[in-house]
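For reference, the structure is listed below as structure tokens.
All protein chains of the complex are present and in place, except for one that has been dropped.
So that you can tell them apart, the chains are marked A, B and C in the order they are listed, and the count of residues begins at 1 in each.
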Amino acid sequence: MSEPTIVRITTDPIDLNALQRAVTTPRDGAVVLFTGTVRGVTGAERTEKLEYEAYTEMAMAKLRQVADEMRAKFALIHGIALVQRVGEMAVGEPTVAVVVSAGHRGDGAFEAARYGIDRLKQIVPVWKKETRPDGSAWVEGDYVPSRGD
Amino acid sequence: MSEPTIVRITTDPIDLNALQRAVTTPRDGAVVLFTGTVRGVTGAERTEKLEYEAYTEMAMAKLRQVADEMRAKFALIHGIALVQRVGEMAVGEPTVAVVVSAGHRGDGAFEAARYGIDRLKQIVPVWKKETRPDGSAWVEGDYVPSRGD
Amino acid sequence: MVIKLFATLKDRAGAGEITVSAEGECTVAELRTRIAAQHPALAELVARSIVAVNREFAFNDDVVRATDEVALFPPVSGGCL
Partner (left out) sequence: MVIKLFATLKDRAGAGEITVSAEGECTVAELRTRIAAQHPALAELVARSIVAVNREFAFNDDVVRATDEVALFPPVSGGCL
């Protein structure tokens, strides 16, 4: 039976209903969706909006790699969707989605989704520029890839 | 800041986009959504449709209890939605949703969502009738509540 | 005393609720015995069914009063497959 793998870099809003339908096969009884959202308040800091930029060609290749790693580590999962939105996003909007389907809720879909977002944030070349009341700046990550990433 | 708690027994289709928006507060950067779906194929068995029935008044009270338990166990989570759909559902459709928001993906939203669906399946009085090619039958669970459930 | 029925129990009884004659109060264990005696169609299922009183799980030595909301149902199977 086919196991959908969807990877996408897009300026369109993320549609969780459509992603759930797209990854669910007839063998699936459980779907876990993680979505990152634009946080407006972090302690005393206020974020007004975020702008995401991708190195699209490499980001697509690295999203495929993340999906492959998820399948290698979590053998019982079925469908996978990894979607990174780029462009401007407002507070509360989903910026990224990691979606995993499986036959049962204990088949690793929760763990695979967590692994997927952790890995995506390490190796998929996407950056965000944060606009606060006092101006805007690129946010830098802290993961330095090594050979094999 | 307010922390949304949504509990719902409904015949309406489950709208994951609307639930994501409803639970996300300005402090949230991570939302985990679990959805159970009607599995059409289980080994050699074929399911055509499912019909869910609830003892609605008690189910609402028990959904609230599950939400309270989630907050007690996972102190850093913010919004919670627990939605059980009832009535007839076709293969692939979401039957239930457990949605949890938090500031960061490591703040327990994955674990809380997993706990929520496990607990919902133990103590929320909802039953399903499965229709297969050879007829339909109520599915019985195997959890027997004890005092404190 | 009116007892709400769900799932298999409702189908077996052919009704969403049944009435059991019980004056004043009784224990959940006694209630099970009366249901089995007065509604033979449920006799086989009643011992392993769950009793809820006022929307909380109830156990054999709990007391049920005529004014309580009482329900009888199988172990729950909702959520997802």
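Observations on the structure shown:
The rule we apply is simple: contacts are C-beta pairs under 8 Å (C-beta built on N, C-alpha and C of every residue); 3 or more make two chains touch, one makes a residue touch a chain.
Just so you know, these numbers come straight off a predicted model, no measurement behind them.
Among the displayed chains, contact with the absent chain in the complete complex occurs for A, B.
For the chain missing from the display, the contacting residue among A:P13, A:G106 or A:P145 is A:P145, taking the whole complex into account. The chain omitted from view is touched by exactly one of A:A54, A:A67 or A:A102, namely A:A54. Checked against the full complex, the candidates B:G29, B:G79, B:P94 or B:P145 give a single residue touching the omitted chain, namely B:G29. Residue in contact with the omitted chain (choice from A:V38, A:M70 or A:V100): A:V38. Within chain B, the residues in touch with the undisplayed chain are 29-30, 104-105. In the full complex, chain A makes contact with the omitted chain through residues 35-39, 42, 47, 50, 52-55, 57-59, 61-62, 84, 95-96, 117, 120-129, 138-147, 149.
Note that only the chains that are shown with their structure count from here on.
In this assembly, A is the chain whose CA centroid lies farthest from the centroid of chain C. Per-chain CA centroids place chain A at a distance of 48 Å from chain C. Looking at chain B, one finds that residues 35-39, 42, 117 touch two or more other chains. Chain C has residues 80-81 in contact with two or more other chains.
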